[in-house]
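Removed: one protein chain of the complex. Kept in place: all other protein chains.
Per-chain residue numbering starts at 1, and chain names A and B are given in the order in which the chains are listed.
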Amino acid sequence: MTAQDVKQQGVGASLLRKEDDRLLRGRGQFVADIRLAGMKDVAFVRSPLAHARVNGVHVPDALRERVVIAEDLKDVKPIRAVSGLAGFKPSDQPILAFEKVRQVGELLAMCVADTRAEAEDMIEAVDLDLEELPAVHDMLAARKPGSALLHEEWGDNVFLETFVDINFEAALDAPIKVTREISTARQSMAPMEGRGTVAVWDKRMEQLVLYTGSQMPHIVRTGLAECLGLGQHQVRIVSPDVGGGFGYKGILLPEDICLGWYAMRCGHPVRWIEDRREHLTAGANCREHHYIITGYADRDGKLLGVDCEATVDSGAYSSYPFSACLEAAQVASILPGPYDFPSYRCRTWSVATNKCPILPYRGVARTGVCYAIELVMDAIARETGLEPHEVRLKNLVGPEQMPFDNITKKHFDSGDYPEALRRAMAAIDLPALRARQNEGEPDGRLIGIGQAIYCEQGAHGTSVYAGWGIPMVPGHEQATARMTPDGGLELRVGVHSHGQSMETTLPQIAHEILGIDVSRIKLVHGDTEYTPYSTGSWGSRCAVMAGGAVATASREIAKLAKGIGAHLLQAKPDQVELVDGRVVGPSGSVSLQEIAHTWYRLPQNLPDGVDPRGLEATIGHKPVRDSGTFSYAAHVAVVAVDPEMGDIEILDYVIVEDGGKLINPMVVDGQIYGGLAQGIGTALYEEMNFDASGQPLASTFADYLLPGPTEVPAPRLDHMETLAPYTEFGVKGIGEGGAIAPPAAIGNAVNDALKGLGVELTQTPMTPRRVLEAIGKAASGKAGASADMTAQGELA
Amino acid sequence: MKPVNFDYARPKDVAGVLPLIADDSRTVKIMAGGQSLGPMLNMRLVQPDLVVDITGIEELRQVVETPDAIVMGGCITHADIEDRRVPDMTRGALPAVAGGIAYRAVRNRGTIGGSITHADPSADWISILSALGATVTLRGPGGSRSVAVEDYMLGALEADLRPGEMLVSVSVPKLSVSARWGYYKSCRKTGEFAHAIGAFLVDPERGVSRAVFGATESRPIVIADARQLLGEGTATEPGRDFDSRLAGELVEAGGMSDPIDRQTHVVALRRAIQQAGSA
Partner (left out) sequence: MSMIHLTINGKPVDAACEPRTHLADFLRETNNLTGTHLGCEHGVCGACTILVDGVPTRSCITFAAACEGASVTTVEGLDDDDITSELRTAFSREHGLQCGYCTPGMLVSARDVVLRMDAPSEHDIRVAMSGNLCRCTGYVGIVRAIQGVIADRRARGIAAVAGGGRTRLGPAGSGNASTAKEAAGASKAAAVAAVKPAGQPRTAARKDDNWKPQTTFEQSFTVAHPTDVVWDFFGRVDEVAACLPGASLNGAPEGGPGGDEHVEGQIKVKVGPISAEFHGAADITRDEATRTGVIDGTGKDKRSNSATRGQIRYAVKEAETPGETRVDVAIGFTLSGVLAQFSRSGLVQDVANRLIGVFVQNLEARLAHQAGGGDADSAPVAAEFNAGSLMSSVIVGQVKQFFARLFRRG
């Protein structure tokens, strides 16, 4: 190992991933791969109706032993995720529904059999007596008086209403005023692996062991123990390899509780593996936003104010731990984004409907917010006759203003937003594209250019979350670093990697400080028994928080090792330094391996006064200021729209991202590529429709379209690396950003392409049908009465 | 998503299948490649008592060439056609369309006979085979009969099979050297169900000019003499004088009430015809 090799493994190195080998050989271990002796399979009886009174769940006597129903769970507490925000109305999510069901797919009974197929056979034998109630499927109608009610005791369907007014009156005289109604569809996160749980009672440890694909094993432990009335020492959560999360696996599931309860009583392990139909019909839980938003500006495109009414469909219950208001309540504070303007008003509603409870999906709330504000910025550009990027450049916070507290007191830590946009625009050659646009395409398609810029607040700290008062508030993130007797290193963290490459990147951080070869650094994670408490992996926080904790703990190891090394070198601690894995003193050096060997195997060689902590440290980390890191990016899309078929093709896509210091640039690029693919899904393909009785209208991937290789372009990436001022190495969280801007950038590009037809789309996904409907509507608006669409299309 | 329990039979010949499917005391389902039936079984949309696997039958995996047609057994796969393990006599039409059906792994098992019998309106074979004037041969207790592909499909998911009958082969006419074809399908993503299909064949030597609107949510709309759609009917540049208004009226008469559906189907056919013109 040369010094050069060592440097190639530290912070900033595009090191190949340690987790790849097992995954590429099919030797990963996901929940469904776990094999325990005597394990039985579970299938759930789920509600076919969105809203109904449960008059009875009848189980044949012969099956009663193997079917769990609500009355069995009398002593189990419902799931309750309360927010401390004023006026929040809590909901109780039953583990198995009794009294009422409030969404299609809600659990009514659990069937246990030798195989999943047999458990599904049992479902047919359970007779449901459900009395259908009017379903609440439209969040706007649900807000109105007279709507059917999900939680009758509330008197309405609103979990939470918020209102903020900052000098709004001042904007009213603005010469330019654009109002848009904007909405994003409900989506399924659709990780390739669904959820799954294996539960078993460990007799020796007197502990319920639950293997579940989770982004936050410690939070699941806390919530599960509370519902089941167990001490937390009686619960161990193991999250093995996780096949993608994106927020979907950041939740305490009623299924977890049901399996846990049963495993404590039945004497054998039980397993539930969510199938794709369950995922799609019972788990479409994100992104459904509606905005009525007005931008006020002067004739030069300077933004003077924003007024917004935002409604978020929160589904039937408040999910643990993020609560039902996480999206809507955030909307008000993040809508202004990186724009500097003086007047603002925003009212938000988190509305209960007969759909599954909302969860935070990659880019939580920001994807919808970015779509709303960025469409308005383009509308202002059209109104003023300016190029959209010119309008943005007039309003973006400048680098000289950093750090900058925006109108909602978000603390922008660093960065040069205008530069990101300028670079992205330079990459596409706008004048050439405008010329091409004017000339027209030979195939009759219409091309358009769109852009979007956003900020991604990552690593939210205590000060951010305490105000929400939800069951989970992050504090100091902890890591354990422990040298092994052979000179290797174990890192233990409470966050969990489900594709983020932390088995590679966190060792890179330890390597940066200790110089130990990454191949000898083992990340231990995904097991509450072995790791420090953590709120888990969410909100672009792992690199900053767990990374910071690993750095802090590694420094402590360095200090401890130097103490032992100094003794071995017969020097004073302040005379030695740690260089490339060796403690170097005035008269020689000793390797970390020798130091570890001495500590563990030859303690007789150490003096009595040696630091008894040895070579192990658990230490917490919090950034100097915990209001979050602000990474950001400018996205520019060039699209071609087929006005006859409504198809949209992405011709070019440029992203200029500032993620601060990149621990592993290859991994960061991967996060952006993946986020972009999901953002394209939001923009063009993914949509879970519900009919008026609350039935979800997609139960397969033939109905719910995920972008495939031909739907996602290879984007061009460019990085700026403005170091974050408050974090270790200047790292910023970037895990979600790729998914935030695409609907806005693509939406603006489509509208740019169609502007000659007088068409502006303000709804995602922009399906061929929506494109054609909008073209037809604009055309008939021009042509007057009921135009023949066929003829219109042919003329277009 | 696991199927209900069913019994399974794999007869060695067609004669072994007929008595099994004639038994109407239980629900019997024939399975070829299972690429459409498999998902429906997994989702329990189909709950048979007996599945009869016909992929072990040698006759159904054979191809016979006659003077004017290629006759493929019902269990010939999309990949067999795509890879030209089945000789192509359609000037590339069948291999090209085969290569666009779903995904390669599906094409390695999915069969031509299974696809048209499943009668999904959005599937490719129904449309292109209707354009080419292909026929199917059915065998049942009363012997064999042949039916044009477009007549075989009665509607969404419904084929014209009499009790106890099964599809044994598909016969595709050989095209003349001057024949040209076009096929255009509109999908939101690669491999997805088509939302509109246009298929076109002009074979002047045989006096054939056929056009098909496919993916209609029902059976395809076949225009047996497509010259009326092409202005003067000259095959030299068939896309140029396409009569969109007439085409729109034809699909409307075919039961398509939604104006956007009409538009996309008309455009799909126009593009198919243009493709043939530029081929």
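Convention: a residue touches a chain if its C-beta (ideal position, glycine included) is under 8 Å from a C-beta of that chain, and two chains touch if they have at least 3 such contacts.
Quick caveat, the model's predicted, so the values are computed rather than measured.
K.L.:
Among B:Val71, B:Ala98, B:Ile126 or B:Ala159, single out the residue that touches the unshown chain.
P.N.:
B:Ala159
K.L.:
Identify the residue among A:Tyr211, A:Phe246 or A:Tyr454 that touches the chain left out of the display.
P.N.:
Of the listed residues, the one touching the omitted chain is A:Phe246.
K.L.:
Residues on chain B that touch the omitted chain in the whole complex?
P.N.:
Counting over the whole complex, chain B touches the hidden chain at residues 1-12, 16, 27, 29, 31-35, 37-48, 51, 53, 55-56, 58, 60-63, 73, 75-77, 79-80, 83, 85-86, 102-106, 108-111, 118-119, 121, 154-160, 189-191, 193, 217-219, 221, 228, 249-250, 253-255.
K.L.:
What is the set of chain A residues that contact the non-displayed chain in the whole complex?
P.N.:
16-17, 19-30, 32-33, 35, 48-50, 55-56, 58-63, 104, 113, 115, 117-118, 121-127, 129, 131-132, 134, 190-193, 241-244, 246, 273, 275-277, 281, 498-501, 666-667, 669-670, 673-678, 689, 691-693, 695-704, 706, 708-710, 712, 714-715, 738
Everything that follows uses one rule, which is that only the chains that are shown with their structure count from here on.
K.L.:
Using mean CA coordinates as chain centres, what's the gap between chain A and chain B in Å?
P.N.:
43
K.L.:
Would you pull the chain A residues touching chain B in the complex into a rising list?
P.N.:
On the chain A side, the touching residues are 115-117, 120-121, 275-277, 644-647, 685, 699-700, 702, 705, 707-711, 767-769, 772-773, 776, 788-794.
K.L.:
Would you tell me which residues of chain B are touching chain A in their complex?
P.N.:
1-5, 39, 43-44, 186, 188-193, 195-196, 244-245, 248, 259-260, 262-264, 266-268
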